[in-house]
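Written out below as structure tokens is the structure these notes cover.
A single protein chain has been omitted; all remaining protein chains appear in their positions.
As written, the chain order gives the labels A and B, with residue 1 at the start of each chain.
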Amino acid sequence: MMSVAGVSISWAVLAPIVALSAGGLLIMLVDLVSRSASKTVLYSIGIVSCVASFLALVPLYGHTETTLAGAFASDRFSWAFDVLLLLTLAITLVLSSLRKAEDGGSPGSYAALLVFCTIGGMVMAGANNLIIIFLGIEQLSLSLYVLAGTGFPREASQEAALKYVLLGSLASGFLIFGSALLYGSAGGVGLAALHSAAVSGGTLFIAGFALFLVGLAFKLALAPFHTWVPDVYEGSPLAVTGYMAVAVKVAAFAVLARIAYEVFGQDSFALVPLWSVAILSMLVGNLGAIRQRNLKRLLGYSSIAQAGYMVVALAGVQQSGLNTLLFYLFAYALTSLGAFGVMALLGDGTDAYADLDAYKGLHFRRPWPAAAMALFFFSLAGIPATAGFYGKLLLLQQGFLAGPWGIALAVTLVAGTLVSFYVYGKVVWDMYSYVEGEAAAPSGNAFAPWVAVAAGAVGTIVFGILPQTFTALHL
Amino acid sequence: MQPTPWTVIAIYFVVALVVAGAICVIPGLFTRKRPTKEKLEAYECGVPPTSQFTGRFPIRFYLVAMLFVVFDVETASFYPWAVRLRQLGLFGFTEMLTFIIVLGVGYAYVWKKGGFSWR
Partner (left out) sequence: MQGFLTTAPFTILSLPLLGTIFIALVGPRVHRSVSAVIGNLSILGAFVLTAMLAWTVWHLPPDAQVVTVKYPPAWAAHPVFWAHIPPLTISFEMRIDALALLWMLIITGVGFLIHLYSVGYMADSHGYRTFFAYMNLFVFMMLLLVMAGNFLWLLVGWGGVGLASYLLIGFDAQRTAAVLAARKALIMNVIGDVGIMVAIFLMYAHFGSLSYKEVFGNVSAANTNALDWIGIWLLLGAVAKSAQLPLQTWLPDAMEGPTPVSALIHAATMVTAGVYLIARAHPIYDHAPFAAMTVAVIGCATAFFAATVGTVQYDIKRVLAYSTMSQIGYMILAVGVGAYAAGTFHFITHAFFKALLFMAAGIVIHNLDGEQDVRKMGGLAKRMPLAFWTFLIGTLAISGIPPFAGFFSKDAIFDQLLTHGHPVLWAFAVATALLTAYYMFRLLFLTFLSGDYRGTREPHAASSTSMAVPTSILAVLSVIGGWLVLPGHDAISAKLEPVFAGALPEMGGINAMVTGIAIAAALVGIAVAWALYGRASQARTKLRTVLSPLRALLLNAYYFDTIYHWLFEVPALTVASDVARYVEPDGVGGFTSGVAGATTKIGDVMRSWETGYLRRYGLTMVIGMVLVLAFYLYLVHGAAAVGMK
């Protein structure tokens, strides 16, 4: 603990981010200095910095501390989210090892961007005032805009990057304008100041929060601010899409949870629009997924619906909500990364298996990947004995205890789940229906994606059958 | 009525609008207008214009402009630091050193990757 010009700085709290930043810079330096540094070396540095950052996180477990004059915190809203972000980064780096020269971009800048993106997410998770939140969101977003375009030899990737950056700027505009209004209403940027403003709840605060929420909803892909999702998910390189689907949600939910508990602390009518967009998201996400023939688009719509589900955890801002949210986030992260892992495994890192037609009769060609994919789809749909099921159970519990809006959310969740059974069930059905002849798509068998698949499968099953293992972590 | 800070801002806003508008409008009311061909051409630092403004700029232009802006804006943070350097002491010095190193890595990276070459 040191103090500079009256501001105390706790290095322990900042250490995880510093470690990761150092890793990112090192990647750039190695890429600069060594002409022949292979992508394996660069990605390994990334993974090592993940581990280092995680080790720096370990002592912060169960620890609550704010630093930098209350601007940045390490507490229950940041720790588990940080761990999840690091996990996502590590798995994404592993999946990225399938990238080839013709995918475009240098591996150095790609890996560094992933690391910087994660730093943005961790800053969001720990941010305790509006400026730091904005800083984190922008760091995350700017890196992601570029990452979406790292498959630039494909036009779809360029299109994705451009669409993402333009719509993202629009959303950032809302976010910063909302922050300004919030500042105006609260007389400060700290969340503590916002708390007193929320209690009095003037028009200026409400308007500011509305715009802020719009900006955040864009990052969370909540309908109707989800329009970018299908195109960007489809166009981005496979590993980036997987990362995007998980990391952005984790970081944005960290912010949302912190605001729900720190700024509001109880159910508030100011949160009603959040519940409404969540309901809309569940409907849009599940209904929109029905007619998709591209798995990346389908998972994009699925992520819209899942974001809607996760909001249910915050319904009524109940004490148990944070644990529910974390459980569902972990379940979702493992399941999603696993599904993208299977896609990468089969397509050998390419989008060859993004087309759903490639999955017809998959079981008879590749039984294990098919089984893994079925498991992940079951978990996304919420079939018992998977993590997704228990997560939804917890969500329903939260919803039904949270008054009329909570009940509306829970009912929509059930309805959306029913529709999603059809969506996922159809793919599983296709995978296990025999089709004559070999499918045209080649199917790879690299080792790296198995790591993601295995991690996802083990997590999905363990948290599905023994959810207590998660609760026992007391995150 | 006690003026709130917002009223002050509103007054400021109105005054600024009026002054700026007056500066734009008043000269036009009093000048004589005798246009010639040369006067109506686009102004390019006194050099005769070479073409109409319809063409597209190469992407390199944006790239360099963007890099310039990025590094230019970074320097803005030097001013407050320089003003408070004595109070910030050694920590402030090392902090800025780290900042410059990080910036330098980015700079070197852009340079090495050919961001500044006009290919």
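Points to keep in mind about this one:
Here, a residue touches a chain if its C-beta (ideal position, glycine included) is under 8 Å from a C-beta of that chain, and two chains touch if they have at least 3 such contacts.
Quick caveat, the model's predicted, so the values are computed rather than measured.
Of the chains displayed, those contacted by the omitted chain across the entire assembly are A.
Remark: the omitted chain is touched by one listed residue; of A:V13, A:C117 or A:V277 this is A:V277. In the complete complex, the hidden chain is touched by one of A:I47, A:I91, A:V115 or A:V214, namely A:V214.
Considering the whole complex, the residue from A:A73, A:V115 or A:I206 that touches the absent chain is A:I206. Only one residue in the set A:L170, A:L356 or A:A371 touches the chain that does not appear here, and it is A:L170. Touching residues on chain A toward the chain that is not drawn are 162-163, 166-167, 170-171, 174, 201, 203, 206-207, 209-211, 213-214, 218, 223-225, 227-228, 230-231, 269-270, 272-273, 276-277, 284, 287-292, 419, 422, 466, 468-469, 472.
Heads up, the rule we're going with is that only the chains that are shown with their structure count from here on.
Distance between chain A and chain B, defined via averaged C-alpha coordinates, is recorded as 36 Å. Residue ranges on chain A touching chain B, taken from their complex, read 2, 4-5, 21, 25, 28-29, 31-32, 106, 109.
Residue ranges on chain B touching chain A, taken from their complex, read 84, 87-89, 91-92, 102, 105-106, 108-109, 112-113.
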